[in-house]
Structure formats: C-alpha cells, structure tokens
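A single protein chain has been removed from this complex, and every other one stays in its place.
Let's look at chain A:
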Amino acid sequence: MADLSINLAGIKSPNPFWLASAPPTNSGYQVQRAFEAGWGGAVWKTLGEPILNVSSRFAAISFNGQRVMGFNNIELITDRPLEENLKEIYETKKRFPDRAVVASLMVEPKREKWHEIVKRVEDVGVDGLELNFGCPHGMAERGMGSASGQVPELVERQTYWVKEVARTPVIVKLTPNITDITATAEAAAQGGADAISLINTINSLMGVDLDTWNTIPHVAGKGAHGGYCGPAVKPIALNMVAECARHPRIRIPISGIGGISNWRDAVEFMLMGATGVQVCTAVMHHGFRIIEDMIEGLNHYLDEKGIASVMDIVGKSVSKYSDWGDLDLNYKVVARIHRERCIQCNKCYISCEDASHQCIERCIDENRKEYLKVREEDCVGCNLCSIVCPVDGAIEMIEVPSEHPPMTWNERQAALGRLSGCSVDIKSL
C-alpha cells in the first residue's frame, strides 16, 4: 500500500481526493457523510453574505445516450447563515481531525470584509482558505467571483489582504473564463497565495429546448449563463493546470479541478502538476461512494508502478508539456492495421478518405476476403483512424525511423536565421 497522503502548501490530508466547494459540501451532514465514505478533504460551499437562489438550477448534457457528459449550474454560494456553517465546520473538524477542511470564501472586494471573514472561519479550526475568484454567475454581477478573478490586479490585491491576517494556507481559486489563466495565477502568487486551485466552472448555456424554445435550464421561461463542469471540461482544465505548472513565475502548489471522475483522471492531473484534486460533478452524479474506487485504484496503480508515495508523481509529466515550436519535426509515426483484430466496420477508411489524407485502401485478398491496408508512404500519422477504430489494438501507430536527426521548428528557424546571414543556398536544405 502506497502512501496516499498529501501536503498541499501545508494543508495535509490522508488522500489527494477532496470535494470541491459545491453543492455536495453545503452542510456538515453532507461533508461528514463524505468523510465517512473516505474523502480526504472538503472545500466547504463558499461562505459569504447569504444569498437567494432560484429554481431550477442545474442542467446536464448527454452524449450518445450517456448522461452527464457535462453539467452546469446557476446556483450561488451558500444560502445558509454564516454562524450555522461555522458551527458545522467546527463539529465536522472535531469529528474528523485528520481530514482537510478548507473554507471557501467570497466577499465584496473590500479589505475589512476579507479580514473579518478570514478571522471568523479560522477561529473554528479550518485547515486552509480558498478564495473564490471564479464563480461565473450571479456573484460576478455584484463585483465578486469571476468579476474579481478576471482582473489580475484585483486577484493580487485581495489575496494580499487575506494574507495580511490569515494564519492558515491560502488557496486562490481561478476562473477559466479568461484568455490566459497564467496571468491571474501569477497575480495570485504575487499577492502571496500559498497555492492555486483550478479550474472553476466555464461560462455556458446548456441548451435550448426544441419544443418550448426555452433555455436549459430555465427559470420561469428565462435563462442565464451558468458554470460548466463535468467530464467534458477535463481536457480544458488539464491544459490550464499544466500551463500554470510549467510557468516559471508560478511556483506554488496546484489543487486540480475540472471533470475529475475517477482515479485515472486524478493521476493525470497530478502528473501534470496538481498536488491534489477536487471533485464535484462525479459526486453529483453518483454520490460519495465513488471514493472507494478512487482510493483503491490509485493505490493499485502506485503499487504496480512501485511508487511509495503519491506525492512522488506530482509534476512528473510537466516537463513533457511544451510549445508547438519545440516539437520534433522529423519524428514520424504511421498507422498499421492488424488484420486479425479488424472487424471491418470501415470507420478508419471513411474518416481517412473524407477527413484526412486518403491513405487507407480497401483490398480483397486471394480468398475474396476484404481487408484494409494503410498506404504508409502517404500516412501523415495523424491518429484519426486509430481514434475512430472501435476495437482495441486493431490499429497501431508505429514509429518510423527518421532519416534526419530531431529538429524543432524553433531550431529550424534559428538555423535559417543564421544562414540568412551568409550566402549559402538554403532552398536545397
């Protein structure tokens, strides 16, 4: 059994799986149920001035009949009095002293407001604070949430105010609704944040009802944009985590969030630089019980790889994530179809024919049996055929030895730049 415990900027938890600040962490009852199930930590549903919510609040998108590929909500921060939440946080922490309880906070962008709330939540024994600069709906219209989180100066200033009084580690939660998330991440670091967490939800409109022409969801026939999350956002979140992780001026730990549904997703985020992960949609869909497989699966994975501690995988893939200009132009793969595994659905053929480079041929052998063959000299190694193939292992992408040594675009341009200064004919190169 590997050691699954993590230490994120001083916040310790027995495993890297936290519940994100969201409906599942709305009350002491829920968080305690989650801890009973095995969750390592929980970021409490955002505290602040109680608000009013609307009905309905959630919507989800199905993909090819599978429910909850993506999910969105127009629910706001906690609608319960601060005192009640603080009492329950205290009780929860007392019952589960080994778990991480982090208070998510959102107040008006005023120094005294931040000071006041930080003191109050720290008094009940939280392990850390998460500043909600990400919520894209409702609160943003009042100058909070992503309205703060989209302006680097506001992020830096408010983080600084919090750090003036905070005694526990401060995590800044970032909104993805910004062109370059590293700008706000860097601002958080500048403001003294101990860690960042990302991503919050993405601005979204889930759909339009084909019969009523109402938005989905709608409130008495009207809709407003909501926050998008769930499995569909994972690639977006993973990129943003990776971009922050490899950024030279963002040298603080990352709590990864965005479509994490199982231990495999968690491993990917951790390899890309997250010290731990936060989960919401998967719990919304299936309940707290999914934690059992997450812990077990992670344990088995680490044991199989011979890794003693989950902290040892953090960031191991970050150096592999680079810019396009650093990719080797002379690296080449081609598709190869394994006839004995092929079931002849011809999906690879038609996708290559219509959408790629027309290099798969339909052939007939001496026994009048049909088969598919890649014309490897014309294959650009795009992967499309292997992506659409429904059978595992029927199409393999095979590395072809290159005649040329590795050379990136950046290296090529640099070389050309050097050559342009002399009189060599570069066209023949």
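We adopt the following convention: a residue touches a chain if its C-beta (ideal position, glycine included) is under 8 Å from a C-beta of that chain, and two chains touch if they have at least 3 such contacts; residues count from 1.
One rule holds for everything that comes next: contacts and distances are computed from a predicted model.
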item	value
The complex's invisible chain, by UniProt name, from "TRAP transporter small permease protein", "Cell division topological specificity factor", "NAD(P)-dependent oxidoreductase" or "Glutamyl-tRNA(Gln) amidotransferase subunit A"	"NAD(P)-dependent oxidoreductase"
Of A:N64, A:T179, A:S319 or A:N367, the residue in touch with the unshown chain	A:N64
Option from A:G221, A:P248, A:P390 or A:P405 whose C-beta touches the chain left out	A:P390
Chain not shown, touching residues in chain A	64-66, 343-347, 349-350, 390-391
